[in-house]
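A single protein chain has been omitted; all remaining protein chains appear in their positions.
Naming follows writing order (A, B, C, D and E), and every chain is counted from residue 1.
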Amino acid sequence: MRIAVTNCNTTPAMTEQIVRGARSAAGPGTLITGHTPDWGPESAEGWLDSYLSAAAVLDLLRRLDGPVDAVVMAGFGEHGREGARELLDVPVVDITEAAAHLACLLGRRFGVVTTLDRTTGQIQDSLHTAGVGQNCAAVVGTGLSVLDLDEDSDRTTSAFVAAGRRAMAAGAEVLVLGCAGMTGLERGVSAALGTPVVDGVGAAVRLAESLVSLGLTTSRVGGYAKPLPKHRTWHPPGAG
Amino acid sequence: MRIAVTNCNTTPAMTEQIVRGARSAAGPGTLITGHTPDWGPESAEGWLDSYLSAAAVLDLLRRLDGPVDAVVMAGFGEHGREGARELLDVPVVDITEAAAHLACLLGRRFGVVTTLDRTTGQIQDSLHTAGVGQNCAAVVGTGLSVLDLDEDSDRTTSAFVAAGRRAMAAGAEVLVLGCAGMTGLERGVSAALGTPVVDGVGAAVRLAESLVSLGLTTSRVGGYAKPLPKHRTWHPPGAG
Amino acid sequence: MRIAVTNCNTTPAMTEQIVRGARSAAGPGTLITGHTPDWGPESAEGWLDSYLSAAAVLDLLRRLDGPVDAVVMAGFGEHGREGARELLDVPVVDITEAAAHLACLLGRRFGVVTTLDRTTGQIQDSLHTAGVGQNCAAVVGTGLSVLDLDEDSDRTTSAFVAAGRRAMAAGAEVLVLGCAGMTGLERGVSAALGTPVVDGVGAAVRLAESLVSLGLTTSRVGGYAKPLPKHRTWHPPGAG
Amino acid sequence: MRIAVTNCNTTPAMTEQIVRGARSAAGPGTLITGHTPDWGPESAEGWLDSYLSAAAVLDLLRRLDGPVDAVVMAGFGEHGREGARELLDVPVVDITEAAAHLACLLGRRFGVVTTLDRTTGQIQDSLHTAGVGQNCAAVVGTGLSVLDLDEDSDRTTSAFVAAGRRAMAAGAEVLVLGCAGMTGLERGVSAALGTPVVDGVGAAVRLAESLVSLGLTTSRVGGYAKPLPKHRTWHPPGAG
Amino acid sequence: MRIAVTNCNTTPAMTEQIVRGARSAAGPGTLITGHTPDWGPESAEGWLDSYLSAAAVLDLLRRLDGPVDAVVMAGFGEHGREGARELLDVPVVDITEAAAHLACLLGRRFGVVTTLDRTTGQIQDSLHTAGVGQNCAAVVGTGLSVLDLDEDSDRTTSAFVAAGRRAMAAGAEVLVLGCAGMTGLERGVSAALGTPVVDGVGAAVRLAESLVSLGLTTSRVGGYAKPLPKHRTWHPPGAG
Partner (left out) sequence: MRIAVTNCNTTPAMTEQIVRGARSAAGPGTLITGHTPDWGPESAEGWLDSYLSAAAVLDLLRRLDGPVDAVVMAGFGEHGREGARELLDVPVVDITEAAAHLACLLGRRFGVVTTLDRTTGQIQDSLHTAGVGQNCAAVVGTGLSVLDLDEDSDRTTSAFVAAGRRAMAAGAEVLVLGCAGMTGLERGVSAALGTPVVDGVGAAVRLAESLVSLGLTTSRVGGYAKPLPKHRTWHPPGAG
């Protein structure tokens, strides 16, 4: 089975980190390929970045080389998920919803620990529209930006643990890594906090494998029908 | 006061129609300018189109010539609204939310009549995230595509009236034109249905004028803080 | 355009303050008239006052001299709004809902800062039934009564700022003046708090102008149908 | 124990009907007194009537002769409930909420069958603010006005049964008589529909007795604190 | 009238305490009988205990000697309520919902003070499915286990008062005793906190009496239809 994992930003080092996380989670027969959009923001932190990222990732997906069995979208709280479902015949799993789906199985309420406070509203909206916002007790920022995350692992861990405690005080019984750039952090912070911590990248890979192996893919009835054939331009006319 | 009204698709005829609607709604001192994205879909009907449109409209807005006092985003149910709020220092009003805000003042429950059924979910999500979904009794499709709307006015009116009756049977006391391409239809269908019908373009222009004249603009506290300075590429590298 | 603005209590000084706020917000062609109920409570602070005020304001409205184009009801959280919609053929805008509608355009979550804590539940119910409660993060009392508000402007400002900070800590990105008697305070507290502050009186005047200029008025389909002709007595029989 | 039951309109025949229903429901030691407002609407059918009724009933309650142990407010969907709670030291039970409380104990979802369709929104709001709207599957009108109800008992029963079937098709497992003027109808329509039917008047009397016998009354903490001492005028100055 | 009150655990001393509470609440003509399951947990504190208790209580109820007019289930937050409604032709009232129903009549928001924190989620779910969760401001644990409750009355009272203050800080205007083993505590803690406190056992007895005297019982339409005749084994085969 081949699963394409798309970074939502243009930073290749983050794609590599995501791919490492995806591979460590994947089942034996799964081939993970990593993909970096060739335009968009270098990191996604807010609505403007998210919408730019959505278009760039969809542009990447419509030009994907070779067949894949499923797509994992590795932008936590970023937009685009439903567009990819229209575009592709294979299942699409976004790491935001994936982490929440698994977290719901592990505790009655979950919390998300993410990067900057400015992204918390976007994440809440993303959980809500995916149908898994109800049991989210809190979305809490660490104050670290996306590109700060891997510079200093101790600082990242401490910031996560402090924010995780705030989410737990608000009722969370399980935590979710609220950024693809946190992938790999889950075991350390889980041990420090004494509670399960779900990484969305690993969760999404496993959910994508599950859908493929069960022969399930996106419904074409209703909202995720195939895009209508029409004229679409993917970049400014002066640009090319 | 200068209000920039952005079409969400690349069809200039629709921009012209929107500008006509905006000008007929605007107060005496308001200058309306119409803007067509130079890339994106020729019409927005579904999630893929909506995300592509969001990036193209944001690209347009970041390159807007000259100062404006407010921006109206004329894509019903399309994405991008929150990104524009981050990007700009002036108020941003989306026609989806604008129509719903005014509709709430005219009846206890409102309904939206839109183009294709496939877009109803997107519109519901857009109303919800704007905070005005609670009193929406129904979003109903006419079965007409965006570019079909102005070809045959009788057909459009009949389709709207039929769908409007379904929305009213579901509890709507006020209706909303669920597409920027329906602008101008409001009086005819209101007379036919015996109930107020709100056009989002006119509603958004009036709300934008209201915010400007009251000296109000987007909060920078929280989710709509200014975008962080960072590297963003707005088109594929080969393209330009 | 003539807009009648009704105070919800019998204190003429507050009517004057409301009229000043309404006039400073109104467009050039708008004539604002202020109206004080000739019975009811001297200030509305709680459910008993609110219901008494609702009847007195409706009594005032059914006896309004001369034609008006719209009515603004200037009681924050007070009852009566839907009754006025049944009674009148012109649009009716309540300052509670008006402030919330504009606040939703300026931030993802808003907060209300009001007078006494005892009124917060009423305000929450009023926002909910108007369809704009979802994005309200908090309703916070200042501890000041309605008639205390204009006695000492520094005290009022400080109390508002302190309560506003509590609302912002609860997630509000925009604030709303939660009493008609706070009209005029918006610029000062907005500067102190660094966030937009919406005055309901100004918001309602602008929304009323918008509805009138768009040719929109209350739906007669459903809940706001004209009152049935029947015998109604507006005061005790011994009284007159 | 003495329970004062207040009609919400000025029609004495309806007060008599309500008192008959209240007495047939009351426990052996309970003395029911019926009260008719001396001003207000002759029947309450819509928001204007409801707000007028609320003030008239509160005026009645503040002038009640002699001590009572509890008050039952017999207006289905009418306003005023929370004001009476502020005003009085004894428990106050409204028939709308009372019927819903008991209905929740008898089935997973309940429905309300009421008079004119125009009142259904008001009833939904009343259930919501009382905290018992969640399990309401439908509020359905019979098309009969309040004063039509007892003119022709067969017509009333048939209309109720037809509307009850619509509520049951929408998921109701229990029904509620949605007007004080339907009191006495419960057994007949229950037999015809094969499902329990709750009369709000009887339910409210029993709930009021329960609160009194348990030594419980309205909380003074928060929203239902005693009204502040202030100047209130209960009728127009010319009137008396 | 005979009301059977079932303890949810196997501790006879708690049954006795519950029966005392029930008798002190019951009307003059009511005969209360107390029932202890002959299997199940000695106290119910968590989901495992609750499901075990549900089956044991249903086993008790299907074997009840002699006719009863109503059943009160005295396990706060425990499962089984809906099964008893299917099983029996008489009304069934659970103390969790009963306390909430009465609390809604006494204040705009109520709080529950219970035993261990681990049970708070279960109680929230129980209130929600009963249709009375909306106005619950908080469920707060005292940290005392069920069997600790009556060992040291001062300790219990202090723990309740401290937890009650937390619930009131979260918006509760009325409190509910969140364990059948707290029955009898209501007057003391109400005096200490200055707010009404509802005991679920007394509330349920009064609600059961109300239903019986009004001739109301569980609907057989929909979810609470009589159990289908089929083979059911109530204990392991080796066990008997």
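Note that a contact is a pair of C-beta atoms (placed from the backbone, for glycine too) under 8 Å apart; a residue touches a chain by one contact, two chains touch by 3 or more.
Computed from a prediction, not measured in an experiment: that's the story for all the values here.
Listed residues E:43, E:96 or E:190: the one in touch with the omitted chain is E:43. In the complete complex, the residue from A:80, A:223 or A:236 that touches the missing chain is A:223.
Residue-wise, the contact with the chain that is not shown comes from A:91, picked out of A:40, A:77 or A:91. Residue-level contact of chain E with the missing chain is found at 10, 38-43, 45-52, 54-56, 58-59, 79-80, 82-83, 85-87, 117-118, 120-122, 125, 128-129, 145, 222-225, 227-228, 230-240. Although one chain is not drawn, its touching partners on chain A can still be listed: residues 25, 27-28, 82, 91-93, 97, 101-102, 104-109, 128, 130-135, 168, 171, 173-174, 187, 194-196, 198-199, 202-203, 206-207, 209-211, 213-224.
Assume only the chains that are shown with their structure count from here on.
Centre-to-centre separation of chain A and chain E, using mean CA positions: 43 Å. Multi-chain contact residues of chain C, defined as those touching 2 or more other chains: 82, 108-109, 121, 128, 222-224.
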